[in-house]
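Every protein chain of the complex appears in place save one, which is left out.
Per-chain numbering from 1; labels A and B assigned in written order.
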Amino acid sequence: MKEQLWELILSVRERSPLVHNITNYVVMNNTANALLAIGASPIMAHAAEETDEIVSICQATVINIGTLDQAWIQSMLLAAQSAREKNKPWILDPVGAGASQLRNQTVQLLLQYKPDVIRGNASEILSLANMTGTTKGVDSTNESTEAIQAGRLLNRTYGSTVCISGQTDIILDSSRISYLYNGHPLMQQVTGLGCSATAVCGAFLAIEQDTYIAAVAAMALFSLSGELAQQHAAGPGSLQVELLNKLYNITEDEFFTHLKLDMHEQV
Amino acid sequence: MKEQLWELILSVRERSPLVHNITNYVVMNNTANALLAIGASPIMAHAAEETDEIVSICQATVINIGTLDQAWIQSMLLAAQSAREKNKPWILDPVGAGASQLRNQTVQLLLQYKPDVIRGNASEILSLANMTGTTKGVDSTNESTEAIQAGRLLNRTYGSTVCISGQTDIILDSSRISYLYNGHPLMQQVTGLGCSATAVCGAFLAIEQDTYIAAVAAMALFSLSGELAQQHAAGPGSLQVELLNKLYNITEDEFFTHLKLDMHEQV
Partner (left out) sequence: MKEQLWELILSVRERSPLVHNITNYVVMNNTANALLAIGASPIMAHAAEETDEIVSICQATVINIGTLDQAWIQSMLLAAQSAREKNKPWILDPVGAGASQLRNQTVQLLLQYKPDVIRGNASEILSLANMTGTTKGVDSTNESTEAIQAGRLLNRTYGSTVCISGQTDIILDSSRISYLYNGHPLMQQVTGLGCSATAVCGAFLAIEQDTYIAAVAAMALFSLSGELAQQHAAGPGSLQVELLNKLYNITEDEFFTHLKLDMHEQV
């Protein structure tokens, strides 16, 4: 399986997919740079008037609600609808879900368009699951188990592959689950690395129809690159720089030597 | 006193306060990273619909008018009002005050909500003082003295602690004044370091009720980190990176050895 993931990384570099981003102001520069570093071509465009055209010329769309407002929400909804209608993959990053009614309402509207992948932290994934109104009965002995149950509920309801980022990244769909043990705690001291991971997932969705495999490959590349980058970083400022370098120059040998990934067929 | 300041730095790291930012597009990434580097948790949110909820869940609010427009001005006013009503601390960064009528009018509206701290350069602080209409009689032999008189006027009128950034940073309230001699001229070649200093002040306001002490601690940490970072920086690009590293890993020994601060009770 690791060979398949590495092939996808090479495929992004070779095919340089166009990835449309409606994302938040904080991370626009860094996510565009992350996409360029892995060999993809980012387009950042949010005007409602051009949404349909931009979705059309791109191979995937990334929607991130981090700094939402009414005008941007309208464009996000148009983009999600357009992607669904054109059968183009799209990924949702529900930044801050649970922190305000506006975020919760926006996420619920977006979920109608059945994102191919949802990527968030455990808190955001739990918020989304609670909104579906069917989380009664979710009962768990730890946060990780609870987040997995929330992810399964989202998968059953919307058909989405769900990626739960954390110390261990968890990726699941209806029949498979992966646990990724790469990454480093210092990554949490850099703003928007989760958002960049989402954008990188978008690039892999653009070239791989199996959304679960696309998400696993993207997260493997991203979390491992962060872990390797951290070895050269004196602090969070350097980590941001070294992460972009490593996303660009990670080698096959580094990938196979350091990847710590368990992929399971679920019972 | 230096011991008290260092205790506050440790307290930010330990308590990781949530800091709400309505700030400008240019610096969002860097100010969020500065907050993360010192151990705080930034939330960047500007939609009017969620302002009240976000102010409620945060321990301090930062308002920076750098790239204002009508929609953002409305949210800034709502946030300032909400912070005042909820007795949450907020800090104003009047970027570019004096450069346009729009900025001047916005600042005057915001000042009604009596910011706990105002941080700007001498030109901005003088602009604000001139707007209060009572600066007649301000007469000085140098810009620094003039800015201090302007700061005192703002303190008398709005009750705010005032921080005047420059080669020497000056922090004052009704009975105290501090002179901070750290920093480096290269910091002026990096965009938005003043904005980041304001955000860092916001984090200290979140954990310290004495707004003057909070501002002194924040500026001491920020200007000293910049000075130490510059020693490893070949130019302004590296300085931005090294500053985030140093905000993250500054040690007690570095702080006590290099801090150049005079704190005075005013006559």
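A few notes on this one:
To be clear about the criterion, contacts are C-beta pairs under 8 Å (C-beta built on N, C-alpha and C of every residue); 3 or more make two chains touch, one makes a residue touch a chain.
None of the values given here were measured: they were computed from a predicted structure.
Remark: the omitted chain is touched by one listed residue; of A:L5, A:L110 or A:L243 this is A:L243. Checked against the full complex, the candidates B:P17, B:P42 or B:G192 give a single residue touching the omitted chain, namely B:G192.
Although one chain is not drawn, its touching partners on chain B can still be listed: residues 24-27, 29-30, 66-70, 96, 99-103, 188-192, 233-238, 240-241. Hidden from this view is one chain, which touches chain A at 25, 28-29, 32-33, 36-37, 42-50, 53-54, 57, 71, 240-249.
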